[in-house]
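Reading through the C-alpha cells given below for one structure.
Missing here is one protein chain; the remaining ones are kept as they sit in the complex.
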Amino acid sequence: MSIHVNHLTKRYGNFTALDDIELSIDDGELVALLGPSGCGKTTLLRSIAGMEFADSGSILLEGRDMTYEPIRHRQVGFVFQHYALFNHMSVFENVAYGLRVRPRAQRPAEAEIRRRVHELLELVQLDWLAKRFPPQLSGGQRQRIALARALAVEPRYLLLDEPFGALDANVRKELRRWLRRLHEELHVTSLFVTHDQEEAMEVASRIVVMNHGRIEQVGTPEEIYDEPHTPFVSSFIGNVNILRGAIREGAFHTGNWQIPLPKEAREIHHPEEQDAFIRPHDIEIVKDTAVPWRVRIQHIQPMGSSYHVEAVPIALNGDNGPHIENDLITIELTRQAYKALAIDTNDEVGIDIHHVHWFYDHATGTAAS
Amino acid sequence: MSQRKSMLPGFGLSLGITVFTVSLLVLIPLLALVTRSAELSLGGIWDTLADRRVLAAFRVSFSTAFAAAFLNIFMGLVVAWVLVRYPLPFKRFWDSLIDLPFALPTAVAGIVLTTLYSPNGWLGQFFADLGIRVAFTPLGITIALIFIGLPFVVRTVEPILQDLDRQQEEASTSLGASRWQTFRRVLLPPLIPAILTGFSLAFARGLGEYGSVIFIAGNMPMKSEIVPLLIVTKLEQYNYPGATVIALASLVVAFVMLLVINGLQHWTRKRTGRG
Partner (left out) sequence: MNTQATKIQRRPAPTEASPWVRYLLSALALVIIGLFLILPLVSVLAEAFREGWQAYISAITDRYTRHAILLTLTTALICVPLNTVFGIAAAWCIARFQFPGRSLLTTLIDLPFSVSPVIAGLVFILIFGSQGWFGGWFTAHGFPIIFALPGIVLATMFVTLPFVARELIPLMQEQGSEQEEASIMLGAGPWKMFWTITLPRIKWGLLYGVILCNARAMGEFGAVSVVSGHIRGSTNTLPLHVEILYNEYQFSAAFAVATLLAGLAIVTLIVKSIVEWRQQRQWENATQ
C-alpha cells in the first residue's frame, strides 16, 4: 500500500501551496508531515486523500495513478483536525456510518455492522461510550472515536490532519503513544500532519519536513536532527545558534572569531555570506583562560535534566565580536557538566565548539543559507 | 486555502437552481423596471418626478420613515436592554412578542392601528383631547412605521448586548467610572454598528411599506400620500410609465441611502474595532 507523489504542484492565486512535490511512502510506514503553518503540509495530505485536486503532477497509490480518481475509490481513511464527528448521531452510529452509506449490494448485514463497530470501539477502548453523543465526550475520546470511524471502512491508507492539535498537553502525550502502538498493531500505511516537531519525532518512523510548499528533507527522526540538509530544517528541529559570517582561506570568520572548516568544505570560497549552525549541546564551556573564544554568562536556566546557559560574546582587544542571531549564544549542559563546572552568572568563560552544520550548494560552491 | 471546499458535491446543481431562480424572480423583473423607464425621454422622466404631488409624496415617505426609524433606535435600545439584562417575569413571552410585526400581515396591522388611533379609538381619544390628530396624518404613518420597524433594532442589538464582555464593565467600574459613564464610554460604542444596521433596515422597510400605512395615512395628496401608494395610484390610472419612473427613482434613492448608511457602518465598525 505505497504512496507515490510525483511533481505535485498547486497554486491558490499567487500563493504556491505545493511546489513540485516528490515523495514516496512505503507500505506500512508511519510518516509525519512536519512544517510551520502555511507550508503546504495539509494541502498535500488533502491532495492524497482526494479532497483537493492539484494543478499538475500525479499521485500513485500502489502504483496506480489516482490523481483524478474520486475519493471513494482511494480507500483512504481521513481523521480531521477537529474530528468532524456527526454531533447528531451517537458514537455507535458515527462509527457505523461508513458501512451504512455503502450501496446496498456492498453493505454488510446489520449484525455484521454491529460486530465491526464494537470491535473497533474495543480497539480504541471506548466501547462503553457507544450510546453517547459526541458533544458529551472529552477531546481525547472524540479523537479516538474519529479514528475508529475512519478505520471502520478498512482503509488501506490512514491520513490524519493535526490529530492531536486541539488537545491538552498531557492527553496529547498519551494519545501519541497510543497511536504508535495502534499502528504497530494494524500496520496501515499512515501519514499525519503536525507542526509540532516533538510529536513528529516521537510518533513517526520517518519525517517529511516542509516549508513554503517544498519538501526540505525526508528522513528518520535521527537523520533529521543530526544531519539537517538545509538551514530551515536545522532551525526548525531543535534549538540552534546561528553565527553570521563569511568563508575565507579555509576558515569561517565571524567578527574576529574563526572556526576551521571540515575537510570536504576546504575548497569552498565564499567571502560574502555564510552562516554557521551550532546546536546548544555541541558547545562546551571551558574554564581554561587560554581558549580564544570568550563569553560572559548572562543567565542560567535550569531545565530539569539539563541546564541552558545564555552567554554574550566578549570582543577581544576592542575588536568586533561574532555576529550571532539574537546576540546570545545558548549552551546546553548536562546536569553533571553543570555541577562539575560550578559557574555563575557574570562569570567569564571560554567556549569550545564541537560540531557545526554547514549548508552550501555542492554544485556551485555557494552558501545555501 | 480559499478553494478547500471543492471536494463537496452539488455545486453545479445548487448554483443552477439559485441563478435560475434569482434571474427569473429578481434580475429580469428589475431589468424590466430599468428598461421600461429608459423608454421614456429624459424630459418625460423629469416631468414625472418634478411633479409637486410626487415630490410631496417623497417628502412624506422619507420624513416619516426617518422619524420612525430614529425613534425606534431609542425604543428598541430600551427594550433590548431590558430583555437582555434585567430580570423580568415572562421574559420569554415578551421576547417572542417582539417579532409580532414580522409575523402579523401588514393589512391587519394597518386596520387595527387605524382603529386604535382614530379620534374615537382607544388611543386616539387621548390624543384628540390634547388636540392632536394621529390617524390620517403623517403622525399616523410614523406610528405605523414604528410598529413595523421596532423588531429590526431590537433584533440587531440583542445579540451584541448578549455578547458584551462583563469584564469590560467591571474594569470600567473599578477604574472609577460612574454607571452612566460606563454605559456611554464602554457599552455604547460597540453597539453603534448594530444600532445603525437596525436603523437602516427599519428605514428601508419604512420607505417601501404599504399595507400597514395606507389605512392610517388617509392618503391625502400633498399631505399624507406615500410613494408606494402613489405608484399604485398611477397603476390604477394605467399610467405605467409614471409608475415605473417613480418606482425606479424610489429604488435608486433607497439604495443610495443604504450605501451611505453601510459606509457609515463600515467606518464605525473600523473605529470601534468590531467585525
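Details
Letters are used for the chains, namely A and B, taken in the order the chains are written, and counting of residues starts over at 1 for each.
To be clear about the criterion, a contact is a pair of C-beta atoms (placed from the backbone, for glycine too) under 8 Å apart; a residue touches a chain by one contact, two chains touch by 3 or more.
Please read these numbers as outputs of a predicted model, since none were measured by experiment.
Only one residue from B:156, B:197, B:224 or B:250 touches the chain missing from this view: B:250. For the options B:38, B:107 or B:260, the residue in contact with the chain missing from this view is B:107. Check B:17, B:38, B:132 or B:188 against the missing chain and you find that the one touching it is B:17.
Set against the missing chain, the residues A:24, A:136 or A:301 yield one that touches it, A:136.
Even with one chain removed from view, chain A keeps its contact list with that chain: residues 49, 51, 71-72, 76-78, 80, 82, 84-88, 97-98, 101-102, 133, 135-136, 149-150, 152-153. Panel shows chain B; residues 2-11, 13-15, 17-19, 21-22, 25-30, 32-33, 36, 75, 78-79, 81-83, 86-88, 92, 94, 96-113, 115-116, 122-123, 146-147, 150, 166, 169-170, 173, 179, 182, 204-205, 207-211, 215, 227-229, 231-232, 235, 240, 243-244, 247, 250-251, 254-255, 258 of it touch the chain omitted from the view.
To be clear about the criterion, only the chains that are shown with their structure count from here on.
Separating the CA-averaged centres of chain A and chain B is a span of 55 Å. By the touch criterion stated above, chain B contacts chain A in their complex at residues 1-4, 6-7. Interface residues of chain A facing chain B in the complex, by the touch rule stated above, are 12-13, 46, 50-53, 71.
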